[in-house]
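Note that one protein chain of the assembly has been removed; the remaining protein chains are unaltered in position.
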């Protein structure tokens, strides 16, 4: 009987922490969302020297309250699921752990204080809460379109990187260390800054020939941005179109990509 | 009888101020458009120190003439409509008030002189005048396409902001205050400057690892710009398509892709 | 008989200068193209102080040879056409004149030497020569797509400019002259630099609130670039689709935009 009671408690806990249909579940999510935002704002403010000097103590207290809550929540999550190990090593399990650890590490090893900013990963927890909300329908479409054009985007990015390495080396040979192109990696950094049209201006070509090659790189960067845009757009559009296709395969001739409303195979005329 | 007369006057006033079909209404709109543009130019010129020194007096006179006209117009608008309160608290009602207030505030409280630039909101009044003009048909389509992809754009922007906060924190940990990354908010500012390919160059990474992460951020920014473009393009296109064609098929000759307003088959002349 | 002879000569001249089908016409175009390019390179090189010092004389000689040729060509063009005035006041007529004038002006009024760079307009003459070449078919499509989305692009650009004026004024009020935002026009310049993602970095916000507004401007600029792209893409695509429309008008009911293969009016069923 004891076991059943614990089981019931776990079910209750699971409902509150993991689900968003019950009033308590909704309230829990809301509090969590609020605490994450407060926590992120606190982390940000603490990094500003002038604010840390004046409100350092208050921020530390807020930090500890939130850390304790997150720790309890983490323990709750581990208890509430049936397969705790699966949760612990899942993406969100690791994020949840990383959301609490930095504060403890800071207490035990003050030398690792710079790790404290790692708490910013707490922000990623927002995505779990949002998962339970309606408006993610739109994001599903986004992710789907990106996933479909993933391979083409990879080929494009790979080509861009190869291009940047070669153009960067050429710029290094042309400009040399005097103009700030101190090494090939530095030149590649500059080429990426230029090709992506960011253009910091921390390093700029000074020789006429270097400026000429820069012009080519800039126009190239201005032109090839059309490629990923074209890819993603085409995917977005074709998605609308391929909705009418289904995944059926003809039992007679194995032809696929049938229309959704197809009754007969377009290839052999066999009934689907 | 008195009331009917006032009523008539109000109707006349409404015609002049709010409508653009009558010659007087058109003239009124034209004068308003002109005054707004003169006013904006005056506000701009007054902010240039060298011009203010020489022409300060003339600009002040122009300013007062325009303010008086706008004030009278505002009073006229309140009188001319049947539900004055609804107008006063509408978007354009507030803009109209804000267009006159700063000059009076400056007279009464010279200490609040910096508010004088608020007069630039007068520019928004142009949109009301344009509403009455033909060429807004094009802008309707624009607004419609943007509205339809609003939710997806919101999801995209939210993801970009979360990305910038996390990447900004990472850059703060890598670079530190010595390189200008003085705090997390400052680092986030830099990350947005970089991801959006603006690239001011007021802060730039100096450590090799920081430059490496910068390259990733830049290529990311260069790549993900495809997403909003793809979204809006897809929306523009899908709209354009559904407007003109229907899915009817001619009962006589089976021709398809008829125009939406077609009554007869374009192929055999049979009634649809 | 005399008149017929002059007429013949003029026809011959017209063939050489204006047409590109005969061998002489082709040769003439080729020489012209070459001279324009040489001339532009000479104008560029002359503006470089170190080159002017050494090769100033040679460049001046080249300049005079080209100017004399262009002058003779201009006279030839005026003679060769039937309506000289129409040519003189046409777009290319004015360009042709502007291509020769600066050199003479420089000779007569040395004080106007800076006008000499106006010779760069000669470059526009290249477009006339290219008009006679095959590869302009592609550019026609480009121009057509741009023309069709002209109105929408105008609405978009107008909104962007209004946005920049208002945001620029806000930034002027926030940052003030100390940060380089010395006047409203200067702030608007900065806002356009930022919104278009150019980001020179000659002026940058220094107050936290100014940086916050900057972030909004940058993300805005990063997002709304999708709009013109979407517009032009949609126009490019829809063009491909509207190819199937013809310019016929129904003889019975005056309906237009018929499909290319239509035999009967889609509106009244009358034979087309």
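A few points about this structure:
Note that the chains are named A, B and C in the order they appear, and that numbering of residues resets to 1 at the start of each chain.
As a working rule, contacts are C-beta pairs under 8 Å (C-beta built on N, C-alpha and C of every residue); 3 or more make two chains touch, one makes a residue touch a chain.
Everything quoted here is computed from the prediction, not taken from an experiment.
Of the candidate positions C:55, C:69, C:92 or C:200, contact with the unshown chain belongs to C:200. Looking at A:38, A:126 or A:218, the residue that reaches the missing chain in the full complex is A:218.
Note on the undisplayed chain: of the listed residues A:49, A:65, A:85 or A:162, the one touching it is A:162. Listed for subunit C, the residues touching the missing chain in the whole complex are 40, 43-44, 47-49, 114, 117-118, 120-121, 123-124, 126-127, 135-136, 138-139, 141-142, 145-146, 153, 156-157, 160-161, 185-186, 188-189, 192-193, 195-202, 221, 225, 228-229, 231-233, 235-237, 240.
Interface residues of subunit B facing the missing partner chain: 197-201, 229, 233, 249, 254-256. Contacts to the hidden chain, counted on subunit A, fall at residues 151-152, 154-156, 159, 162, 165-166, 169-170, 172-173, 177, 182-185, 188, 194, 197-201, 204, 208, 211, 214-215, 218-219, 221-223, 225-227, 229-231, 233-234, 237-238, 257-259, 261-271.
By definition in this document, only the chains that are shown with their structure count from here on.
Here the repeat of B-C among A-B or A-C is A-B, since over half of its contact pairs match by residue number. A simple rule picks the central chain: find each chain's mean C-alpha point, then take the one closest to the mean of all protein C-alpha atoms, which gives B.
Because subunit A and subunit B share one sequence, their contact can be compared position by position; here under half of the interface residue numbers appear on both sides.
Here the spacing of subunit A and subunit C, counted between their Cα centres, is 43 Å.
Shared interface positions of subunit C, defined as residues touching 2 or more other chains, are 197-201, 229, 233.
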